[in-house]
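Removed from the display is one protein chain of the complex; every other protein chain stays in position.
Per-chain numbering from 1; labels A, B and C assigned in written order.
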């Protein structure tokens, strides 16, 4: 049992708009941290800039609310320099995927052992409502008064494109779902990307409407669980099956289909083909996938750095500055 | 028939090391441009910084050899501002995927109509031999004397992760293969990523050894052609088949397998699952895929920008500055 | 307090609207400004947004203010302190009272001064006025209730009804200043053209507010009129803030130059509104690309410039840091580019919604190598138009990036603006290559002004390559030749040095001032007001306010050395003073520096300057 409660991770009075999804997420994160049981003083929460990036101010941990887009790079240095710390990196969709896109993909590729939270409200909240790289094509915003003319990133796809080994999704208002995902992210050694579907009540109200309420999720979401068949629907009446290189929704009981015929979720599968298909599912034809979609072990950068240092220490004969000097060609002046 | 010859695209004396793959690529590019037949003065070649980024200096077109990593962003502005130009963006693996990674993914996502050439020698050439984001794990270089501790990007995977619609691969020394790919890239309306396997004779000699010679390619590569079955081998004796969500190599004639059983390449398939599998194939178990791997039509950003301007022009009643002024609340002082 | 109000005629008055972020104070303030301007007053406004998007409702950090200064004659600032304060809730009263003159009248909504409201604003008693020791006239009106009553039959829901509280307050203020409501009605009709019902309700509420004041004669000593007797520029006017004026300046320059306007940008407070504004005007062919970051914003603009557009990139201080490498590329490639820096509080993310002048040295020097860039600083909301226009002209005609600096204060502040006529503005003539040059031309050949020629892709006979490496001073080929590099370094520098800019004007007691006030950019209004006040007090004072920073006007040294005492006043720790010291021999001025994120207070400056004066 953890010696901490959520209260041990709380600080100050959140300043987000009433109803903002960030409030819900914060509460779940604090609960998850309490359950995980790592001390607040061994935890660093590092964010960029954005409404969502204000989060570290409300945590009783070590934290940094840094500059726009650089949270992943800063968190990388933090973890590599001090691997004993548990590092959480928090960004919005703009912070993480617009200006911070390069650090996002490289942190995934290097597989830094940290939890990368992406609070995706598909809008720039803090700057009062411009479209973001996750806003849908045609989205009307202050900076796109006639609608955008570009497709959005799909975070899971970009994460996988960058060789990410962990991807999970939760809805901000879904406390149990969020807590489960946070715990799984922490349990995963390596870069863990968690997309949080978060509603900006002011500038993008309703963007995640289909799954934002518990009823919505019952209808429109599927909770993936490793080793479990892919069943969903208000009465667990639907399932997912493979079709060619794709997926199809089936009704259990119809056409002789039983639970046995359904795909079983394998989050640990090295090949991410199916995981990607699951992550990309959208309404109205498919449910939105929630939970841990991919969770594959792989060597982490920070572990490897440490191991290499140990290894070289064993092999080389110089271990301090004076010894280093003597590895050079020197001469004596008498 | 084009009115141009390769000579019309040539300028100056390339300064790369003798034997550098960039020499071969340059020659093929110039031939391809001549065959394409767009005037040199309607063509802009835009690069970043690196050995490979010196390329525009040897082209008799408009060109810019800019700053490190920004070629895709600069080319974006060039194309959007002047859609009549044919824009080629040239980068090395460092320029395009390290410092330029963000622009690479966003240009793909937006689908800017330009040809994005990635000269991949898996090394920083110009700065004399540091590992790059495409160097394999364990790679020993000046900046990784004990080997790297990170996995490389696989350019196709990153391109797809960013929703890229065109990806092709050619070997620098393979003139026909390169020319074909260049022409296909130009024919494709939208962002066309072409990975050129290029050898740095000084700092990474042999990195693409298995496919760098014509004999090597006969043994170790497969030339993918849209609508054609996937056959390869020195005597066209092998083929590719689907297995679950994956691929397998089969011998034609063995186990009753005929050409009919093989997968047929569909570069136009919207779903990129199979294309990705093909792009990721590696020796020794699989051949390296060359040619146009993905080529899917999609709306381009620049076309959509133009269309939106036309559309709004039709709808709004003000079309010059004085008219704009009069759309405001004004008052008269007499 | 008396219930019998007389009408007092004023030369100028300052009104401050304040309330919760959601209370619509900016709209109320805007309408009141426009009404006043329409009748012929001069106006100068200052919106004072809270830093947070939406702090908890009713909290001290969530207060939004809008101040407008109205004058019979020219007004230069939004005013240090106000004559009338509207405080829609206790938090507003608590945080905004400090902006009141001792004689100010205060309007509050008593319905919002209930126990719960008072608690949110950390009041300890139930009487806010007493608790704060306020002795001013207070118009305490049950605004909420009256709005509810007024719209009871409107069919609107409670939330929508409450949104009209600001209009009641506006009506009251209009009564207080004997303003005609027709203009307000027209403005609302236009604003809510698609929702005539909403317009109607708002108009109804304004009228109710007005009538309430009129009928009760409220609890003030007098109502006011502000004369319109001042000598007036005649013509058509509008109210415009600096960001919009900047956008308009870019549009005007593009049209004059016959070029497509391209903006590559990434949102950032307080510059984003320029992107918003330009994005609207696709019917003028304006192309705006919201990029993945600031670097791409600048880089894409460089691509657009190469391709033949009038290319701009807009940002604030942190964005300039990011763009600096790409700006430098434009320097060495000698391509036209306008870089807009709407300054905010720094360093780092700093104070995003606040204003200061701390980016000057960054804009001048924040690039590797010798990298000269012209810098122009707009001096007022309306001057943003002219400055933007001139920045474009300079960039295009001299083939160079130009930094246009404004700041949050003038970007968000507004003033009455006489609509310009494009034909009155100087022509813009980029040094295009001409067909005759085909044989002899080389990419780095220069004209008499030292500028290279512009050959736009698509033009036959002029293919060439530009780049970030040092290049031969004619052919543009890469060159590491030491003499060539020294030469190119000087050619680039001299090209900028030679740009013609107007002499700096000396205002006030130009001939015999004891003290010269020196400033630059967005503080013009405040410095002018300080000078006026000192002169009114019989002191001999002059003002030299700089708009062109690099190159400096030719008469800079002679102006600065002419007066016995000089004080450089700026909202930083002395950056402009430092720049002048670098450029003018033996110039060691007094300095007045404040870095508070707030506009200067004229009164504080007068005190400080007078002290220097009397030294």
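As a working rule, contacts are C-beta pairs under 8 Å (C-beta built on N, C-alpha and C of every residue); 3 or more make two chains touch, one makes a residue touch a chain.
Just so we're clear, the structure is a prediction, and the values are computed from it rather than from any experiment.
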Touching residue (missing chain; options B:73, B:99 or B:211): B:99
Residue of B:26, B:87 or B:126 in touch with the missing chain, whole complex considered: B:126
Per the touch definition above, residue among C:480, C:512 or C:614 touching the missing chain: C:480
Absent-chain interface as seen on subunit C, which is shown: 51, 316-318, 320-322, 324-325, 328-329, 331-333, 343, 345-354, 356, 358-359, 361-362, 364-371, 467-470, 478, 480, 482-483, 485-486, 489-490, 492-493, 572-573, 578, 581-582, 585-586, 588, 594-598
For subunit B, the residues touching the chain missing from this view: 13, 15-18, 49, 51, 67-69, 98-99, 101, 124-128, 130-131, 133, 142-146, 202
Where the missing chain touches subunit A, by residue: 12, 39-44, 46, 49, 56-57, 59-67, 70, 73-82, 84-85, 102-103, 106, 305, 308-309, 311-313, 315-322, 324-325, 328-334
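As a convention for this text, only the chains that are shown with their structure count from here on.
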Centroid spacing, where centroids are CA-atom means, of subunit B and subunit C in whole angstrom: 45
Geometric centre distance via CA averages, subunit C-subunit A, whole Å: 40
Residue numbers of subunit A (touch at least two other chains): 99, 101, 133, 146
Residues of subunit C touching at least two other chains: 282, 292-293
